[in-house]
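With one protein chain held back, the other chains of the complex are shown just where they sit.
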Amino acid sequence: MDSVKMEKVIFEHSVAGRRATVQSPVAPADFSDLPQALLREDKPMLPETSELQVVRHYTRLSQKNFSIDTQFYPLGSCTMKYNPRACNTLAMLPNFLGRHPLAPASHSQGFLACMHDLQEILQDVTGMKGVSLTPMAGAQGEFAGVAMIMAYHRKRGDMERNEIIVPDAAHGTNPATAVMCGCVVKEIPTNPEGDVDIEALKAVVGPKTAGIMLTNPSTVGVFERKIEEISKIVHEAGGMLYYDGANLNAILGKVRPGDMGFDVIHMNLHKTFSTPHGGGGPGSGAVGVSERLLPFMPIPHVKQEGDSYRYVTEAECPDSIGRLSGWAGNAGVNLRAYIYARLLGREGMHRVAEFAALNANYLQARLSAEGFDLAYPGRRASHEFIVTLKRQAKDIGLTATDIAKRLLDKGFHAPTIYFPLLVPECLLIEPTETEAKEDLDAFVEAMVEILREAEADIEQAKGAPYTQPVRRLDDVKAARELDVVWSN
Amino acid sequence: MDSVKMEKVIFEHSVAGRRATVQSPVAPADFSDLPQALLREDKPMLPETSELQVVRHYTRLSQKNFSIDTQFYPLGSCTMKYNPRACNTLAMLPNFLGRHPLAPASHSQGFLACMHDLQEILQDVTGMKGVSLTPMAGAQGEFAGVAMIMAYHRKRGDMERNEIIVPDAAHGTNPATAVMCGCVVKEIPTNPEGDVDIEALKAVVGPKTAGIMLTNPSTVGVFERKIEEISKIVHEAGGMLYYDGANLNAILGKVRPGDMGFDVIHMNLHKTFSTPHGGGGPGSGAVGVSERLLPFMPIPHVKQEGDSYRYVTEAECPDSIGRLSGWAGNAGVNLRAYIYARLLGREGMHRVAEFAALNANYLQARLSAEGFDLAYPGRRASHEFIVTLKRQAKDIGLTATDIAKRLLDKGFHAPTIYFPLLVPECLLIEPTETEAKEDLDAFVEAMVEILREAEADIEQAKGAPYTQPVRRLDDVKAARELDVVWSN
Amino acid sequence: MPFIPHTDSEIRSMLDTIGVDSIEAVFDEIPDNLRCGKLEGVPEGLTEYEVTRLLHERAADDQALRCFAGAGAYDHHIPAAVWEITTRGEYYSAYTPYQAEASQGTLQLIYEYQSMMASLTGMDISNASLYDGASAMAEAVLMAVRGNRKSKSRKLLVAGTVNPTYCKVTNAIVHNQNISWDEVPFDNASGTTVTAALEAHAGEDYAALVIQQPNFFGSLEAVDEMTNWAHANGMLVVAVVNPMSLAALKAPGQWGEKGADIACGEGQPLGVPMSSGGPYYGFMCCKQPLARQMPGRIVGRTVDLDGNPGFALTLQAREQHIRRSKATSNICTNQGLCVTASTIYMSLLGPEGLARVAGASHSNINKLLTALDAVDGVSLAHAGPHFHEALITLSKPAAVVIEQMANLGFLAGVAVSDDYPQYENALLVCTTETKNDADIAAYAAALDEVLNGEAL
Partner (left out) sequence: MPFIPHTDSEIRSMLDTIGVDSIEAVFDEIPDNLRCGKLEGVPEGLTEYEVTRLLHERAADDQALRCFAGAGAYDHHIPAAVWEITTRGEYYSAYTPYQAEASQGTLQLIYEYQSMMASLTGMDISNASLYDGASAMAEAVLMAVRGNRKSKSRKLLVAGTVNPTYCKVTNAIVHNQNISWDEVPFDNASGTTVTAALEAHAGEDYAALVIQQPNFFGSLEAVDEMTNWAHANGMLVVAVVNPMSLAALKAPGQWGEKGADIACGEGQPLGVPMSSGGPYYGFMCCKQPLARQMPGRIVGRTVDLDGNPGFALTLQAREQHIRRSKATSNICTNQGLCVTASTIYMSLLGPEGLARVAGASHSNINKLLTALDAVDGVSLAHAGPHFHEALITLSKPAAVVIEQMANLGFLAGVAVSDDYPQYENALLVCTTETKNDADIAAYAAALDEVLNGEAL
């Protein structure tokens, strides 16, 4: 009885010889002046479709996504808040889109002014001394940060420090980044209250310690209360503190990483500064540094001279860790972040963390009252918190995956599941400050409903989802019988 | 098991005191200098919502629509073809959107040049001598046309002519327009082959005949073969021929209304020139006129003088029927039509009718072969054609409504049903030139499926649709227990 | 072939199915002598890139002016979300919601729109839009003539302060049905209608009195008195209003003792760009007893087969596709997409936001008039209060001033002498919330330069 939910693959709409003629030059291509041996013989498998078919296909496909614009999306660690539409509209003004990255500064003052102002704003909200907007996502920001730490040690002639300390709760990008920077990862445990295990930290620091990567609040959703002590321990051992800014939304305007003792920080502008996540990216992983690391910042960054702006040159930054992108990072994303920052302004910055925390603590209190187990019950939630289904999994077989899939049926995107790995059957829930109380309440209601349903009949949860374009997918088959490219 | 299909009414998201603060000035309003008695006391019932709530609500609502961008939409008489996205993007360039209608011509040459060029193009494709872009939809174009006919007669001192002849198959706007122009409607029948009944026409023309309103091809989807004879009869009686251009798509580049003897024509630019229908409008009903009617055209229209363009003034057009809109009609719609016309160009214009007719005749042939009854079996389809379910309604109770609703379940918008009224249980089917063969074939398949299903179990069709946000709606209750305004 | 998906082999197979051997053959019912030629007046087709470039060039020719003109089209800020959502394919490329089940998005939105407009105007019912403000007034006049059971008259009274263009459009439309009006002269000092002018018509048979609030000059009419007077004299009251102003001003439904009977006007101020004058939309609301006289579409809430709520077009028996020559109007296609934008706009603004926009527009006109007070050669035609427009008289011809101000980057206002010969060198100026103090100062300085400067 159902309408066809399946959308053909675009190649199934393809018919040889069909095309959207207005989209390419009238003249057929002529490459006869090029050496025959260098030319392509086969026709690449691109769809041969009409413009209407393409518009229809991708419009219909889009409707198969959950998104912030259509659903509550409490995906922990991802800060899925409202992406103001003005940021998109304005970043797409023709002159911004049409600017070649190498257009001379004399004809680019508008764009450069925006980037400069954004650097200043980010510097202030993080308490750092310099900012480079170059890294293209959080992980590249981490890379820049650790690379700067290493460059600093090396510049001082300290060739031995190559250990990066990472809590076991850390995001996977942290250890992966350390390795990309040629470091050795030293993992330390998280204590039952969610804080870093100080004794373990003390045991691991030493003359090989290059630095520690932390996020505060941590990925378990609580504020690291002993941050000053940690800072002291690491600094005294000669290491540096790296701040993974993925959780900056939790503290924006409340406490600044620079003031906590961090030497370097990356920000996920696609989280805290509300640029869209675009179904996977692009993001922007701007880095901020303390005085000591200023010379090492990745290039380019914008400098103001009198009334005008320009990129600093390579020659001016001999100690820079260099370039991380072909040009200057994800300029269009940074533009969106800038617009967002100007809309919020000073007062708005303070409110971000306040209402993110209010929403998280409210949701935590309500879910806890409804009988869900908190992973860190005695603690304040930051902008997010963890519910563990360990008990339900054991008692009735209800797993984090089950609840996640069933939530889709109720019209909610699922929280992050199975991260951080140390908490069993965990749901990392981050409502963000832009959601209304009524939507939080509706989410609680859905969670309770799912639990009641599962208590009555676990099979219903196991079979979920039922209302999506597909039922639960076979991941194992996907990996074993690899089908990653269409073939007719 | 289903996700909540119902979308609350926006007022249900409203909470007193909530608002999207960036969208209005920071300062609270102060009207204390205005007389208290003239001020509002109550707060208007507008939603008090956040920006995210509004974006989410209206994004979700949009997904409840069928549209060309998402479905095949063979709605007869409506020409639901692809609306090129470039037309929208370009018509929304900031300078076009920001132009006040009374900006001086000296600073408006770009816009005025577009309107002038569009007038010229429309003049050529219709074979008329002048075009005014002022009417805001087809019906207003009809109004302009009939008003010009009347003005012409009156100007000649012919005060008696007040009858407008309209075939019974005509669109409802035709007789309604005639009445709005102070005329009396004389309806004439359509013969069994779909042509005007010439004898009936002869019987009705006379000294009171102001004119006749025709569309050719007519609303039954066939070309009026005796058009020259009709023209002669009406003209000899002193009447004028009005062409309802809603069906212009069928003949664009093949035959021109001016050459068929029409004195005045309106075009539905939102059909033939592919401007979007926007869920009900806006359209544009540009009118074209013959030499005789030039002095009577509605104002304003654009005139070229040397290298520059300006609107003609009222003083220059003493015989004009006047203004039909506050400014110059639906300028932004006309801009879209202009862009479309430039994309098509001369050759493209010719192809519109060719492929619209190819698609319609193909679909007609296939449906007929599958056992559907054509209303005018011996005839060529124009850009559309009629299937009648008279036999199926009698034999198994399957009505035009049933098939329409069941088509929705199959992922197709329904054809126009019960119009024109003279054909029982009719489906007026217009595929348009922008649909691919495979989609026409899929439509045939769905039609056949529905027929087979209904033969097996008519209740299934009667209960349709099943897959839409709502089941079949109670129209009678809607009209009887009028609920047209939300109240808490 | 732009926008045509057919390949050669598909064309051949389709022709085979039809049973003809060329596309031309399907046109064989058209007499040969009528077949048209090459369309030499249509230029060759362009690629999308070429058109893009052409239109960018054309747009660049229309130099953006800082807009101090109103007169029915207003330069308000439109939140980015409004048109980003409005132009989604599902709204943009849908037809009129005849198949209700597949059009719940548009239908629910219109229902919400009707609810907002009815509340803003203080009326019982709203339709789903008419073409624009001017033609909405024409429809209101026709409706009033139809709907006034107490009067047989085909005449109306129209305040002389109603937008003259609206009057022209109304005349172009209604004179065909032998409907006409007498104009009520306004008071030159206040720019408003005074009761004495009305009293001159006491006891005469008119179908309705048409009042604009704020009036064309931006001044405020004594709507309570006028409404009561009209009702006392057996007339209906047609209110032509700026919906933005209704965030602040008394709703027509509350005018006088019984309220106006019909409210209509231009929806453009609510989220629709100025865009050279269109597409805008006309709104129309009325009191319950007139509901079945309303032109245009109306959406109602009903239930489906399962008893769930849903939305559908209703009261269609008023419309041309059902009632044909007896319909309330010939309107069919309306201005749905603009209504979509407006509904989103009103939702984003809410009652407080709309009031602030109105408030800033209003306080800016006071600031502008204060600034202009210091400019030689400028004087104010009418004493206040003004809503957000005012007529100023100048020491130079308005047309010259407009041209020179344009060269300085300003759209200075609207000349009114064609319609009001008594105001020869006058400009109707307007401010909205999009003007800040610096803009106002710059405007005053530019006008000073134009009127009093040495070399221009």
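A few comments on the model shown:
All chains are identified by letter, namely A, B and C, in their written order; residue positions are counted from 1 within each chain.
Basically, a residue touches a chain if its C-beta (ideal position, glycine included) is under 8 Å from a C-beta of that chain, and two chains touch if they have at least 3 such contacts.
This one's a predicted model, so the numbers in the text were calculated from it and none came from an experiment.
Here one chain is not drawn; of A:T49, A:S132, A:S290 or A:T388, the residue touching it is A:T49. Only one of A:E236, A:E305 or A:D483 touches the chain withheld from this view, namely A:D483.
Listed by residue number, the positions of chain C touching the unshown chain are 47-49, 52-53, 77, 79-80, 84, 87-88, 433-434.
In the full complex, chain B makes contact with the omitted chain through residues 15-18, 20-26, 49-53, 55, 59, 84-86, 88-90, 94.
Rule of thumb we're sticking to: only the chains that are shown with their structure count from here on.
With each centre defined as the average position of its C-alpha atoms, the distance from chain A to chain B rounds to 47 Å. Rounded to whole angstrom, the centroid-to-centroid distance between chain A and chain C, based on C-alpha atoms, equals 45 Å. The multi-chain contact residues of chain C, meaning those touching 2 or more other chains, are 1-6, 10, 45-48, 51, 56, 79, 81, 85, 89-90. Within chain B, residues 18, 51, 55, 59, 63, 68-70, 82, 84, 86, 93-94, 343, 408, 434-436 each touch two or more of the remaining chains.
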